[in-house]
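The chains shown are only part of the set, and none of them has been moved.
In this document, chain identifiers A, B and C correspond to the written order of the chains, with residue numbering beginning at 1 in each.
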Amino acid sequence: MTMTAAVKAILANYESDSPGTKANLARILMQGRLGGTGKMIILPVDQGFEHGPARSFAVNEPAYDPHYHFQLAIDAGLNAYAAPLGMIEAGADTFAGQIPTILKLNSSNSWAMTRDQAVTGSVDDALRLGCAAIGFTIYPGSESFFDLVEEIRELSLEAKSVGIATVIWSYPRGGDLSKEGELALDVGAYAAHMAALIGAHIIKVKLPSDHIEQKDAQKAYEGTDWSKQSDRVRHVVKCCFNGRRIVVFSGGAAKGADAVFQDARDIRDGGGNGSIIGRNPFQRPREEALAMLDRLVRIYKGEE
Amino acid sequence: MTMTAAVKAILANYESDSPGTKANLARILMQGRLGGTGKMIILPVDQGFEHGPARSFAVNEPAYDPHYHFQLAIDAGLNAYAAPLGMIEAGADTFAGQIPTILKLNSSNSWAMTRDQAVTGSVDDALRLGCAAIGFTIYPGSESFFDLVEEIRELSLEAKSVGIATVIWSYPRGGDLSKEGELALDVGAYAAHMAALIGAHIIKVKLPSDHIEQKDAQKAYEGTDWSKQSDRVRHVVKCCFNGRRIVVFSGGAAKGADAVFQDARDIRDGGGNGSIIGRNPFQRPREEALAMLDRLVRIYKGEE
Amino acid sequence: MTMTAAVKAILANYESDSPGTKANLARILMQGRLGGTGKMIILPVDQGFEHGPARSFAVNEPAYDPHYHFQLAIDAGLNAYAAPLGMIEAGADTFAGQIPTILKLNSSNSWAMTRDQAVTGSVDDALRLGCAAIGFTIYPGSESFFDLVEEIRELSLEAKSVGIATVIWSYPRGGDLSKEGELALDVGAYAAHMAALIGAHIIKVKLPSDHIEQKDAQKAYEGTDWSKQSDRVRHVVKCCFNGRRIVVFSGGAAKGADAVFQDARDIRDGGGNGSIIGRNPFQRPREEALAMLDRLVRIYKGEE
């Protein structure tokens, strides 16, 4: 497939990266039904780690099989599939070359006693499994934030040196943050900005509310109407180097399909690059999931 | 011995592994009286570390000698022998090539003040001792869980790079878990799933009870009858990548032989791959142990 | 451009450094409108990390774009541009060779719970991005001071081995220091001296007040009139190996332009080497910022 102008424009923003890393970003951007549009949908499946297998998969039994998710992402025409080590190992050969994979390198679980994650994989794993990118979660605001940053800066440097891209999940939590504050606009924009500052190629955050959490930040936000979600998306994108970095938003817990579609329209209208959406599709029957993903693709294509 | 279809099918699930690692898994799967069936019995002897020598061996004095255990595993026609560094060193040459060994790389002891283990060996040790696999214990739920995960992910990556398989003992304990919860079905299935996610080739868990520990998991389990042990085994196997990983179950403390045999039948009927059984055989006189192991072999062969 | 006598004299003080490191110091000293004078103005933009993007850039929207700052530093004829990893990555290629860059290797943020910073980059990053220097913050007096020192001593040794210069931001805080004490003359001079002792090429401190914080230091300061800011600057410079190290002073929070100009005159008159000034210019409209920086340049040239 010939590289489109939209993708060329995005890649040009990664001006310090090696051809190898750009090629892996291009693999993701040129994959699937959104290939070439500059938009992307990524299927992440790390809920087995976070919530356990039964809570994740009992509702849709075929999803216990790692191959199910590879196939779902391929059949839906998505851009990439992201999962922890074992999940990727279990399908890396069968689906080699069929869809770019993102190896999620750290994970938490239901019993975690700190706002931290365990590192569960390495750049060497990503290389041997043919992954296009590594994924990593940071918790801005938590007591482990500095440690998480120091872990990803080493992994990311190593990844860049071998031409692998870096995706950072930036989830504010812990410390002085209120529960509401974890989703606040100022907090989410700050979290996205820090992911950009530590060198992420793709930044993944939650859709922010119109709450402003930090007192010191009130002044910078007042006088603007933040009630429209698309405006909030646009602000987050601006906070990622004025749109020089790819920003995708997560869908959150499984919810009504209509809400999912509206989120996607807001992401699109606000200039976001797409969605990372996991539980919503894989906790539905495959046909329903394919239908939902088809509609999301069409939304990002501007077809509805 | 020609590779059987059953073993070929199992090995095919380890699709990201090198021929070297697959060969070591095959060594275990093709060994002994269960060789080729896809079932396995492993003799583990780390109780000297966990409980001290007298509590472990006084009841059967020949068991003080490391050679005793190698010979017992060989004579009973088992698939592998697992033990800590010193125990393997003491027989590695005498029994070289007679039975695959699993070097247990971490251990706790009676005086441990935290839910943690000390690393007592390395992949280099496994190589020089000709081991087919490394073994490692993790404690999901404990305050040391992240540290344990980060230790095994490094050891496992190194092992895979030199063609050695990884066996993970996944024992939930500590933290918010109740004593009953350590054996709960949801907890055990979660623990097994996490072992798969961090890259284990063989997963070792305890036989779960029908208790459901986690509130958030109740919904996923309700509406199903979990009273049969074989069904619980089947659920755990499903949680290990829908059966794409070898799962073996431990026999627990020495108990009546009948209970041991019933456990094995349930493991077999539920689709488990076999037993790791230590104290039950080696704390009995050798002839009784051989008789017990003979019967277990026949159960796994479906002969009774 | 031919090296001036003023710059040659400064470089001669770095007698243990390699030609490579001296060449990078020379790149900074010979750059821009102050090139060759021995004075320098550096534009630092790490407020996005420290305060978040909106608090930093909302007041001057073009500043959300990393290219804005490169261009501002170039157009104003400054000596160098300092920023964290992502900010440098985003413009390193476009502006390659147009202005020396300083890669800031550690950063804090609004939610930090300790007087510490996370390491966010490496000397390898500085090399691949073509930076002339690395930057690093230490907090004398804080509970993390020893750790920070041990981090920079490793980074600095590595940087010197590849010909990259080291800039240390030395900010006393925490521990027994009073709020007023953080800006005290004795404390600031001590902080600058320690930066010199651990091997900094360029030392960055805040302009000190005439307060003397430490009881034990009172005697050394009494009998001298410290009311003039230029005299305090001269004392700090003397504490940096009697002027053998380059010392620059920060402008602090955005304030009135007149105060900024007076500070620069005092720095110049006290023998300081210049200013690191960030928020004051980039939180003003570009034309105002250029006017302010133009006047600062003229002050350091002794033209007003």
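Here, a contact is a pair of C-beta atoms (placed from the backbone, for glycine too) under 8 Å apart; a residue touches a chain by one contact, two chains touch by 3 or more.
Just so we're clear, the structure is a prediction, and the values are computed from it rather than from any experiment.
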item	value
Number of identical chains forming the whole complex, with 3 shown	5
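Simple rule for what comes next: only the chains that are shown with their structure count from here on.
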item	value
Intersection of contact partners for chain A and chain C	none
Superposition rotation for chain B onto chain C, Cα-based, multiple of 5°	145
Self-contact between copies chain A and chain B, residue sets same or different by half	different
Chain occupying the most central position, where position means C-alpha average	A
Chain whose mean Cα position lies farthest from chain C	B
Centroid distance [mean C-alpha coordinates] between chain B and chain A, Å	36
Interchain centroid distance [CA atoms averaged], chain B/chain C, Å	58
Numbers and ranges of chain C residues touching at least 2 other chains	none
Interfacial residue positions of chain A with respect to chain B in the complex	48-49, 51-55, 58-59, 64-66, 84-94, 107, 109-114, 116-122, 124-125, 128-129
Chain C partner contacts - residues on chain A that touch it in the complex	13, 15-17, 140-141, 143, 145-146, 149-150, 153-154, 157, 160-161, 175-177, 186, 189-190, 193-194, 196-200, 214, 216-217, 219-221, 235, 238-239, 241-242, 244-245
